[in-house]
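Shown next, in structure tokens, is the structure this report addresses.
Only one protein chain is missing; all other protein chains are in place.
The letters A and B name the chains in turn, as written, and every chain counts its residues from 1.
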Amino acid sequence: MRARLVLQEDVLKIVDLLRRDHEVVAPFYGRGRDTFFDTVTDENLDRVQIHIPNPYYPPKRYVLPHIEQLFRIRKADGSYEIQSTYDQTKRAIFGIRSCDLAGIYHLDRFYLGREFRDPYYARRRANLFLVNVVCTDTQVDINDECYCLCTDTGPAAKAHFDLQLMDLGKGEFLAVAGSPAGEALFSAPFFRKATEEHVERRRRILSEVRHRFKTTTGWFSATVRYISQEKVLEKTWEAIGSRCLECGGCTYVCPACTCFTVTDRPTGPNEFERVRLWDACALYGFTRMAGGHNPRKAVHDRRNRRFFRKLAHYFIQRELSMACVGCGRCAEVCHGDVGMPSTIEMIRRATTEYLAHESAAH
Amino acid sequence: MAHTLTTCTFCGVGCGIYLESQGNRITGVYPSMSHPTNRGRICVRGWNVHEVASSPDRLKNPLLRKNGHFEEVTWEEAYAFIARRMHEIKVRYGPDALGFYNSPRCSNEESYLLQKLARAVIGTNNLEHGTGVYCNNSVDTLCEMLGVPASTNPISDLLDSGVIVVDGVDLGMQLPTIGGWIIRAKLQGAKVIVIDARRQRLAETADFHLQLRPGYRVALYGAMAKVIVDRGLMNLPFIKAHCENYEDFLRDIQAFDLVSVAENCGVPAEDIERAAIAYATAPSAAILYSTGVAARGKGSIRALVNLALLTGNLGKPGSGIYALTEHNNLQGVCDVGLLPDRLPGYGRVEDAKCRKRMESLWGVPLPTKPGLGAQEALDNKQKKLKSIWLLRYDPVNTAVFCNAAETLAEMELVVVQHLFMTSTAEFAHVVLPTVAFGEEEVTFTSTDRRIQLARKVIEPPGGPRPAWQQLTQMANALGVSWKYADSASIMAEITQVVPFYSGATYDNLGREYGRPWPCTTEHPLGTPRLFEDMPPQQRFKFGTVPKPFASFGPTPDYPVAVVFGSSLYYWHQNVLVKHSETLKRELRVLLLDYPEGFVEVNDEDARTLGIRDGARIRLVAPHGASTTTARVTPEVRSGTIYVPFFVKEVMRQITGEGAFEAVSRTKPLFVRLEKI
Partner (left out) sequence: MNPQPTDNIYLPKLARLERVVDEIDEVRTFYWQFLDPADQQAFKNFKPGQFAQVSIFGAGEFPASLPPSPTESEVFFTVRRVGRATEALHKLKPGDIFGVRGPYGNGFPMEAYAGRNLIFVAGGIGLIPLRSCIVYALAHREKFGKIQIFYGAKTPRELMYRPLLHEWEKAGGFECHLTVDRSENGWQGHTGVVGSLFRKPGIEVPTTNTTAFVCGPPVMFRFVIKDLLDMGLKDTDIVSTLERYMKCGVGKCGHCCIGVAYVCMDGPVFTYQQIKKLGEDI
């Protein structure tokens, strides 16, 4: 490991260092438990938090914005001028959690892989510097809904960061470089030598932190199996669907959700912009065709779709990552408590029972 | 980048959301996890609030009609024109020839100033919010029975309810955050009773779906009350200590025999009985109904409040009456006096004492007689009105109870304040452009009485002005010296005028999550739950209940009952929907499937009639007939059809004279269905 030691009072100097040539976003408190990533300025630098509840608005918005202009179109001389609008700002996310990092990796696989490379995503991603902060504060960093242990995405990311910081206690942080760009920072004087003792402390803290999580064994594998083998009963989906109010929240907050819709909007007398916006397969109109036919009319068909896309073995293999990172946001955002943890549980219980009953009957 | 905690203004729940803005654009939105009402959850509409970009269709400058077409003019010229014309009309016809009407989506500040303009400057009580015909029965009934015209408990209390009664409001569609609380309450063991002719979302998993025939609510509640009394399940200590008219009530409900009610309203007797027992024996039970477009007569509201009084379901967590407001500020506009017969704070216009208090606060004598409500004004049968001022209100599009276009065309002065050139604005003499959500700092009051700030997060485009500012400048143009430097100073005045707002300031509203009224010096943090400390002198009144009608019901010629209502995808023609790709798609899917509108027919009835989904059918009523398209669905009760409010032509064609009655559901309409 390319590791260094940083004293607690020097941690924010990393932010300053990055600010020289990046727009840096870091977590801040809003009202009550609300937290968000916001641009670091001279004015708010001292309010940047290391240990803080994970911001609800997922940091995937820095590579896939909630609303993003694709191009500007202008009518001119009987024809059109089209201008692609890329965001190539150099940006650093200071304090991205391991679960969200896994989400970014998943998005990388999806948007940059396969036949087509998304140019907007590619540019944002290429200019992004990621500073992962490991969740170690059991009061504040981790909450009851977190389950990164079940998805094997946390609390300390193994890769995909440029720099990783971990609070070792006693006023010391371990810094690990995950890329050449990260390692390049080590030339700054406040990165000191780390010893075997620090690495040992890291190991010990991580094994202790595991106890904080409500769920350590996920029932993911059983549910992945059931879904991939299409063993889940229709009435299980109906029970899940009956609690869904079609708000789209689970998709919007999910670090690993990727769907969007595209629309043209007027911006002036002879100009338009084409924008893309987060979309959700939870919504009725997601698959409705212009002629009126909608293959997923019923809400439980849409729930079925979501969890198939998230958990079916085919997709996990294709992206080499599961489209669930264990962040727990969908559990918090859902009106009817059918986020991933509850749904996994409902599917596992109902299907196991059904299959046991079936095999007993034979 | 800025993240501002603000209030979503789509519906009466008033969820806490953060708007992210950058470079004078709103770039994102997400829920507040800490807000007590929504706790991290919002609905699809809230998630798409950020899509309302500055549309080039927005009005920039005031428009004045000159020689048959609109010309852009300066604000001064617009105000001068209006002032001159208003003065002329007032001199010629008297102050009651002018009327002022707004939308229940208007902020507290602009609404307060509108009614003050009408009352204190012009001298008329001709004012109301556009949905008065639907909700004012609720205001009157709750005032009469509880002393407070509003929901009694906070939305978050629903998690503590043992039994939740949802009467006729499709929460999943209209107020999803509340629907979510109920789903979660059910997961914790609460029982859900849905009373609705329609098999709406929550009904699918409800413990009881009392799918009654339209028009029989009073009977149903009456029968439930009688079951409770017959079994001795009423809360006698509570009734003895706090309720008046109990003896009359006891006598009245004797007429609601369970078996005959069950037969008339089409709900099995044992279901009514079990639902009543569940409600009465729960440690804490709540009743929710809507004051939105699903209008109801006073009788059915009295009947459900009676149940709460009968069982002592007030004041404790998980209990209460929720008079739900689907429009985001219906509660607020009523609180600040957009009612023709009530002053800000609900004092009656005819009550000399209330009037005197207002006169001393405002320093002018006030008109003594109730004025014309929106429906009467836009009907204008006696041609009393010559001038109409419309604030964010688009009756040509949304008012189903009259032909607004006809009425407006005859007006001598029509002033419209709005964001866009609406159908109504086409009839205006002057159009004044207002700013949009997020472009001004104002307050709205949620359905559970929470007065909340909606923050300014971006600058409006050059041109439009906040409606409250326009009203201030208009008063000045009329020769009256109003000096409101900002919206906070208007709230400062509201707190002097409306006693239960007295403790609110922008400062304290902005510190946490607003304040539920009453917010006074005794309750500086507000009062989430009414009647919590139930003082011995607290009094409620049982309401008189009309006798159950034997049958006003179906006849062989007209066997099908008509239910008017907000169909699944009606989000009140909210302007936000038109400018959000996602919401437009979600709203319109049903409209796209049935491009000429539709009425909903039960699937079994459709089979009997021999029609399929999408077939053209004729509805024949005593007063008229209409041809439309059938949407066949099992959601609708057999023997009823459901006519969405936005299918106006159908409504007008079949209701004829009975329009208002049909709309307020005191007398259901019956039709015959014919295959074409």
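The rule we apply is simple: a contact is a pair of C-beta atoms (placed from the backbone, for glycine too) under 8 Å apart; a residue touches a chain by one contact, two chains touch by 3 or more.
A quick note: this is a predicted structure, and the numbers were derived from the prediction, not measured.
Visitor: Name every displayed chain that the left-out chain is in contact with.
Guide: A
Visitor: Write down which of A:Q8, A:T39 or A:T287 is the residue touching the left-out chain.
Guide: Reading the full complex, the residue touching the unseen chain is A:T287.
Visitor: Looking at the full complex, which residue from A:D34, A:D100, A:D279 or A:E332 touches the chain that isn't shown here?
Guide: A:D279
Visitor: Any idea which of A:E9, A:D46 or A:E115 touches the chain not displayed?
Guide: Counting the whole complex, the residue in contact with the absent chain is A:E115.
Visitor: Spell out, residue by residue, where the missing chain touches chain A.
Guide: 70-71, 73, 75, 78-80, 82-84, 110-111, 114-120, 122, 230, 258-264, 266, 272, 274, 276, 279, 281, 286-291, 293, 295-296, 301, 305, 308-309, 312, 314-315
Keep in mind that, in the parts below, only the chains that are shown with their structure count from here on.
Visitor: I'd like to verify one number: the distance from the centre of chain A to the centre of chain B, where each centre is the average of its C-alpha atoms, in whole angstrom.
Guide: 39
Visitor: Which chain A residues qualify as touching chain B in the complex?
Guide: Per the stated touch rule, the residues are 25, 30-34, 36, 38-39, 56-57, 61, 65-67, 242-243, 245-249, 252-253, 261, 263, 265-269, 277, 279-280, 283-285, 288, 292, 294, 332-337.
Visitor: Any idea which chain B residues touch chain A in the complex?
Guide: Result: residues 1-3, 5, 18, 20, 27-34, 40-44, 47-48, 50-51, 53, 55-57, 172, 176-177, 179-181, 183-184, 187, 201, 204-205, 512-513, 581-582, 585-586, 588-589, 592-593 of chain B touch chain A.
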